[in-house]
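All protein chains but one are shown at their positions in the complex.
As written, the chain order gives the labels A, B and C, with residue 1 at the start of each chain.
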Amino acid sequence: MQRIGVFVCHCGSNIAGTVDVKRVVEAIRTEPGVIHAEDYPYMCSEAGQQLIAKAIEEHKLTGIVVCSCSPRMHEATFRKAAANAGINSFMVEIANIREHCSWIHKDVEEGTEKAVILARAAIAKLNLDTPLQPGESRVVKRALVIGGGIAGIQSALDIADAGYEVDIVEKTPSIGGRMSQLDKTFPTLDCSACILTPKMVEAAAHEKINIYTYSEVEKVSGFVGDFKVDIRKKARYVDSTKCTGCGLCQEKCPSKKAPSEFNRGLNTRSAIYTPFAQAIPNVPVIDTENCLKFKTGKCGICQKICAAGAVDYEQQDEIITREYGAIVVATGFDTIKLDKYDEYAYSQSKDVVTSLELERIMNAAGPTKGHLERLSDGKAPKNIVFIQCVGSRCSDGRGKSYCSKICCMYTAKHAMLIRDKYPDTNVTVFYIDVRTPGKNFDEFYRRAVEDYHVNYVKGQVGKVMPQPDGSLLVQGVDLIDNKQIKMNADMVVLATAIEPDPSVRNIATMLTASIDTNNFLTESHAKLRPVESPTAGVFLSGVCQGPKDIPETVAQAGAAAVKAIGLLAKDKLTTNPCTAQADILLCNGCSTCANVCPYGAISYENIQINDHGIREERRVAVVNNALCQGCGACTVACPSGAMDLQGFSNRQILAEVDAICR
Amino acid sequence: MHANNQAEKIKEISGVNPYKCMKCGKCSASCPSYNEMDIKPHQFVSYVINDDVEALVESKSLWKCLSCFACVERCPRNVEPGKLVDAARQLVVRQRGMDYLQADEIPELLDSELPQQLLVSAFRKYKR
Amino acid sequence: MSLNNEFKPKIVAFCCNWCSYAGADLAGSSRLAYPADVKIIRVPCSCRVNPMFILRAFEKGADGVIMCGCHPGDCHYSTGNYYARRRMTLLFSMLDYLGIERARTRVEWVSAAEGVKFSQTMNEFVEDIRKLGKNVRLEDLRCRN
Partner (left out) sequence: MQELVNRAKALLADGTVARVLGWKAGEFAYDPEPAFFETEEDLKDFVYDGFCGANLSKYMIEASKLEGKTLVFLKPCDSYSFNQLTKEHRVDREKAYIIGVGCKGKVDVKHIKEAGIKGIESIVGADYPNPAETLEIKTLYGDKTISYKDAMLERCHVCKGKDHVVFDEQIGESADTVDAERFAEVEKIEAMSPEEKFAFFRAELSKCIRCNACRNVCPACSCRKCVFDSTKFDSAQKANTTSFEEKMFHIIRAFHVAGRCTDCGECSRVCPQGIPLHLFNRKFIKDINTFYGDYQAGEDIEAQAPLTDFTFEDREPGQFAERG
């Protein structure tokens, strides 16, 4: 039996003005468990808290009910006061007789009556309260960053600079990501590689950062503060400890027909390759699908000529297992496939390219050495048409319903760069809306129009038709002039929608991090927790969470890093004790609860059970208290009522219902 | 709501939700009859939104649309203005007490190169 | 103030801690009145509301039960209210099927900023229940001898 003390606050006249507090005190004195009841003008004041402490000591109270303002206001205050007075801080219930009573009712009779009922409900709940102890779990002082693009690099650098070890796992042979493929960056037009490579080098040289390239996350177990991750290091067939990066193997490799991933397939590379000149690490990998040695068994030239003896055809994939306290996901994006957009003739003409392909064409290290030329005949284009929103803002099932966010700006950049370098080239941009919210963004776009005379046409392109003479007939509309336009172009550039890298699905499943219908990882709160996944200990960096440009990506990467550092800085995690708990004697092991758990906090174990003399092995649900956030979804899904929520148990809520309906 | 019955009827017949339109103009960009039309395909949507069905019904466009459905095919928002045109036509057909073409109007419209079959099918289509 | 001084309905409101309970607090601090017949029970999330709680309230003599949660998409636990929505849809449909007045049960999504909506919703709900009068049907679904 509880020994309950009830403390009714006047809150000056805020409560006492509409609620007869003296009558409330008298009315609840006879409630079950109530040993002591009193009122005081300001319970939350120092004096009020002392009053509570005194009563706890004097009457040997086991729990207290405070009838005052909203628990959202002072629950923490009174919990602390109770703990200081020597009782468990979870043996405190608040009856909200201010916001939910005195402030909304004018009639004292009505207000008092309601206050009594609310107090009774709190007392009924407290009668079923049990002391709860926050749990503790360890924090491994190391972070994992999945993805080695600018987002991953930035997060890793920030975490490492704070003094924690970081591992970066990157699936391609080099870090650098999409940004390494870009030529110039808006709105300042500085060269992408010039600002990115120093960061790559810094990450590679950082004593706290460990980079696993050509590697993938294979398995994740554990939970916040204590993840265990299997990483598959794919066989490079080149020993990175021996390789000097001289590049001779790539030069001599006889198999040079493989499409270059880095150049978006616009040209080819050798079978043994580094994706680009500034690759980090500067250690090539052998692509076994194209390597003659692996295909036919004959060749072996690279091994023969390698002075360092680094080439090793026998190398095997290696799985390493590491422990982490925090995980940052930075898996980035790719452009969508255009096979459903026949009207733009992308698959029919080499001169219809995506914007990312144009980046490579414009880049000095690209397939055309930076000369703007048509891929079909190498001629310089005189008329270029840009088409916006290709696959973005499409709700017809062919593309993506969202705005890809970066296209308006990079198209302005492309248009401007072309007009700058090739002033006799005409550039037309077909747009639906030009969206330029960002520092110096609209000014940038206006420069394209005002200084560089880029022809912006409000309207869309309906069809691109390759002509026998090799030109492209573009049929579009100008909605301002209300005219249909037919124009000849030498090159068409499609602002192709971006989507999360397909690998993210698998990673999200492993992390039990939720993902939306577009494969973007979901943040914990759209406004207030934008870089945290609902899965504790998992943070989101860059485009895996939603479309972003470089500055935004870097900002978010930093934010994700700070959140990870905040976690790693703790020696122990205290866990919210209001978590779900399965009664193993009642549990059917049916898995229903795990299906609704947003945190992956429920697992199943076969354990030996003694159920009133029946000894048997049963499959039962086990809640990981470090992961459970206490929403209670499982408690309702559970058919047998085995799952219950501490602090909001079934019986407690029913007791409140009963008290209110009495 | 000041919905007049006609606009509602068009929405009902076509099953089109004109509010989904984001005014990109891809319908007009795709339309092979664009130059023949007085009200352009993308405008059909705003006419319906603005309840100005009268103008649509009286427009030349209604009878210039080839029903090739390029606009339906390519509309990124599933608004599908071609269906609005078709619905407006149906509205006309349903309402008209008289035939669209009177038999005596035909000779002057006749073109010697016009196939006979077209005439027959035109009669079928526009006769009440 | 009330139209019917005779009948004081008992109304239980389940409010999720993060949105609707805060919305009710805001209604309070904005002094937006609603009848004292409404008593609020705080739950962590709308998905914590077991249909058994609602039936229990009716059994113990409640005349109306309302559940409030975060707007779909805004759940603090990201998905709780989606499950709650399905559960309540089915439960209410069943009560309707049994001939229990539909207006006695209600779900409303109220955010922490919607003090006005909270107060309006409660005023409407109480008014509806007052019109319906005392809840006898659930009480009477099985004949007593």
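Here is the rule we go by: a residue touches a chain if its C-beta (ideal position, glycine included) is under 8 Å from a C-beta of that chain, and two chains touch if they have at least 3 such contacts.
As the structure is a prediction and not an experimental result, all values here were calculated from the model.
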For the chain not depicted, the shown chains it touches: A, C
Candidate in contact with the missing chain, chosen from A:Ile195, A:Val449 or A:Cys590: A:Cys590
Touching residues on subunit C - with respect to the absent chain: 51-52, 55-56, 59, 72-73, 79, 82-83, 85-103, 105-107, 137-144
Touch residues of subunit A, complete complex, unshown partner: 517, 583, 585-592, 595-596, 604, 611, 616, 619, 637, 639-642, 644, 650-651, 654
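Going forward, only the chains that are shown with their structure count from here on.
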Whole-Å separation of chain centres (CA-atom averages), subunit B against subunit C: 50
Euclidean distance of C-alpha centroids - subunit A vs subunit C, Å: 35
Touch list for subunit B against partner subunit A, complex: 20, 22-31, 34-35, 40, 42-43, 70, 74-78
Of all residues in subunit C, those that touch subunit A in their complex: 1, 10, 12, 17, 21-22, 24-25, 27-29, 31-34, 36, 39-45, 47-53, 56-57, 60-62, 73-74, 76-80, 83, 87, 119
Contacting residues of subunit A [partner subunit B, same complex]: 343, 389, 393-399, 430, 432, 458-463, 475-477, 479, 482, 484
